[in-house]
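One protein chain omitted, others in place.
So that you can tell them apart, the chains are marked A, B and C in the order they are listed, and the count of residues begins at 1 in each.
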Amino acid sequence: MAELNGTGAELDVATLRKDFPLLSLEVNGHPITYLDSAASSQRPVQVLDAMREYDETTHANVHRGVYGIAEEATRRFEAARINVGRFVGAPNPSREIVFAKNATECLNLVARTWGSTHLHAGDTVVLTEMEHHANIVPWQMLAAEQELNLRWIPIDDDGHLVLDDLEQLVDGAKLVGVTCMSNVLGTLNPMRHIADVAHAAGAIVVADGAQSVPHLPTDVTSLGVDVLAFSAHKMVGPTGIGVLWGRDELLSDLPPFLGGGEMILDVRKDGFTPNDIPWRFEAGTPPITEAIGLGAAVDYLRGIGMELIRAHEIALTTYAMAALHERFGDDIHIFGPKDAVERGGVLSFAFRDVHPHDISQILDQYGVCVRAGHHCAKPLMRRLGVNATARASFALYNDKSDVDTLIEALDATGAFFG
Amino acid sequence: MAELNGTGAELDVATLRKDFPLLSLEVNGHPITYLDSAASSQRPVQVLDAMREYDETTHANVHRGVYGIAEEATRRFEAARINVGRFVGAPNPSREIVFAKNATECLNLVARTWGSTHLHAGDTVVLTEMEHHANIVPWQMLAAEQELNLRWIPIDDDGHLVLDDLEQLVDGAKLVGVTCMSNVLGTLNPMRHIADVAHAAGAIVVADGAQSVPHLPTDVTSLGVDVLAFSAHKMVGPTGIGVLWGRDELLSDLPPFLGGGEMILDVRKDGFTPNDIPWRFEAGTPPITEAIGLGAAVDYLRGIGMELIRAHEIALTTYAMAALHERFGDDIHIFGPKDAVERGGVLSFAFRDVHPHDISQILDQYGVCVRAGHHCAKPLMRRLGVNATARASFALYNDKSDVDTLIEALDATGAFFG
Amino acid sequence: MPGLEDLYREIILDHYRSPRNRGELESPPAQRVEGFNPLCGDEIVVTLEVTGGVVSDIKIAGSGCSISQSSASLMSAAVKGRPVTEVRELIRTFKGMMSIHGSTLPSADDGSTPDDEASEPEPIDIEALGELAALQGVVKFPVRIKCATLSWNTLAQGLDESEPA
Partner (left out) sequence: MPGLEDLYREIILDHYRSPRNRGELESPPAQRVEGFNPLCGDEIVVTLEVTGGVVSDIKIAGSGCSISQSSASLMSAAVKGRPVTEVRELIRTFKGMMSIHGSTLPSADDGSTPDDEASEPEPIDIEALGELAALQGVVKFPVRIKCATLSWNTLAQGLDESEPA
């Protein structure tokens, strides 16, 4: 890795960017300006090399082989689990970290295993208006089967959760599902406070860390939540793997999720005995190369330092909000909190009356990649009164020049649509 | 790829082997003899390069981006779907191919979606005694919830299914789960016949193609089954992706599996509207790089020719069975059909009274990788009267020299345990 | 790389800025159908009246991007007053134009996107499309195809519901 000093004051983005092959591409004759890391991040050569090295020297199926490379594959796979667990401060990483396909599967896993055993007709689940579909639809599916009530924590016009009535809202609830950081508004939610109130009411807290874990230092103990789900592909890791952290005592109590190899101790014609956690939740051959890649991603992020990354993204977001407002005034509306300290580097905006699809299309002509759409948060879109937004999102490899390019391209968009 | 003539008579294994970096490793001072492809195969540089190339030039999240690389990522992802569908003869590949984490998840998907809507208390599901846990446990989980009856198609001492009473066995059944090829015995099952009888009784057929698709030409229409599940990592593709093929009319009728992004048309606070197939079953960010890798794997296999691969494996299996029997006589017992034409290149065996774990451990000293264990088929193990077997399994990159090395190493194993 | 002028033809921008047949017919008697673009959240509401085998009136509501809005507007102008059989034919032709054959895909064997199903595409009579042909360039931007076809799929559903084929 390029020399990066995790204790220094500033991220050396120019150097670090060289680690990301895709970021040196040209798009439509312009150097790429990748502002869609909230959808999926790019990966550094360190991650790609680690996966390749594993594939070329060590690949075998895990957990079942006695021979050398299978042992080594198993060792590396389980080491990745512990490495990832430590990255989020899991007290007991070898038991508390479950590998799944993506964050979405993790949340479904919780809905199916905890939900099906702990929720009963008439029970209440509390969600927030800013949840991603991944933390809504699993509960709706369960609600439809079991006649649960869903309650919603509202947001205010600045994109903060309205928590004044939290005690009443969670009163009698069994579970509170809440995102650590909104993928649309950027809002960082006060997880500890929500968890304390929820726990006092006897509810568990299912946290969606898909947007926060890649961008903020994370410690599950200080968050105070019961489970946390996130995806490797948003944190400079590969596609095909997501992570669920869950408290040991909570996971230990749950029935299996999917059935098959790996998750059993014994299978007889008349039934099966499930394995211990975390394997109980990992039916079939896991994403092995992907776990190796995620381990390398975590090493990469740790090597730079999550504190430094966070500081960089606050500075960049502050700059971007100021520069956009300065240039476009009332022509731009940025959703969510005004202060970068209260949010992640995700800027959803409306620009004049140009539809987000059209904005994104024109920006692409200038090599600028932003997402347009509902961002899998349709209830939030309805609350905001829009069908879609355009969204620029930052990662450690973005800097002010990316913001400047975005602004120039937005200007051209305005001109195009007259 | 090395020059390989798909129409020629013989596979040029020596040349093709160069495509697989791991196969030129040394283990414990010996060139590796990889005989565990039934657990997971190795991958050629063509597959690794395709994934790397995608990651370095095109990665973005699929289905939601308007900008160039996101469009291209989506195009390639969907092209991989169609490519894989064509590989197994799917009549309507863009709708009938679902990407999941592995074959196990695919079978669970069927159990959850078809099972939960079409099976009711008292209904009967028929499985075979040779199923992998992946095609047993999902049905046992469902059976426990819904009070289903499980019936078992027995096997004879040669490892063939006993189909004399098939009509009675499937009488009144709603679903028959059967593996195309046993991962322990190698047995190739008469899928068409089973499907015809099952359909006549009004049951659907859930086929486990995890072992067959990598080694035999596959055409879902001639198989006559209703769904087929398989895994990329057993067919020279990456980990982290499995495939479900299902008949369009069957899939179209099913409710979603997991909930989240991608699988919805709309989400409101009071419920959601599911998307069309195949996306309805693909909640969250799919294994994108892995789909690209699987596409490249399918290209690689097709480039060589599945007919040729099958012919090669028949020849190799015939050679291996004869050579093992000749050298070890009654000291070796190979489970499953005697005739290589009736089986795939999977040889499970008992060797004197040496436990499979110990066999595998000693073989490893000679660089020979074989699997020891129950192979996720414990009901079959009980039927065979063993706890475990040692299993050598072949793929396109194995040849007679691998068999010869296995035999020498087995000989040493015998000597070691006296 | 196709340029913006392939996508944003003047006539498209015109229909976007001044959409024809905007609004909703009273329903009933009109048939009312909603369509969603799950990718971006765009919604379209087509209300139509079929009298004596003819699409006697049609209105378009909802909101979306320039492509979905102009496509809906162009569609409404093209089908109003036409017999259902002709409209069905037009839908077929339009969706044919919106399939990816012969455009950006390197080869059929390399695979294709979901809209590209038939292995032998039928030739399309672009002439018959009139002004609608302006949307031809959309096919070079595969993600936008769903924008262009949204209203057409919604109309097709409406026709099926109002008089099953």
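Here, a contact is a pair of C-beta atoms (placed from the backbone, for glycine too) under 8 Å apart; a residue touches a chain by one contact, two chains touch by 3 or more.
Remember, predicted model here, so these are calculated numbers, not experimental data.
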item: For the chain not depicted, the shown chains it touches; value: A, B
item: Touch criterion as defined above, residue of A:Val66, A:Ala103 or A:Ala388 at the omitted chain; value: A:Val66
item: Touch with the omitted chain, as defined above, among B:Leu244, B:Met381 or B:Ala409; value: B:Met381
item: Candidates A:Asp12, A:Glu78, A:Asp171 or A:Asp196 - the one touching the absent chain; value: A:Glu78
item: Residues belonging to chain B that touch the chain removed from view; value: 28, 355-358, 361-362, 365, 372-374, 378, 381, 387-388, 416-417
item: Chain A, residues in touch with the chain not shown (by the definition above); value: 63-66, 68, 70-71, 74-75, 78-83, 86, 92, 94-95, 264-266, 273, 275, 295
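Just so we're on the same page, only the chains that are shown with their structure count from here on.
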item: Distance-maximising chain from chain A - centres being C-alpha averages; value: C
item: Cα-centroid distance, chain A relative to chain B, in whole angstrom; value: 31
item: Chain A and chain C, separation of their C-alpha mean positions in angstrom; value: 36
item: Residue numbers of chain C (touch at least two other chains); value: 1, 39-40, 141, 144
item: Per-residue multi-chain contacts in chain B, two or more chains; value: 64-66, 68, 70, 264, 266
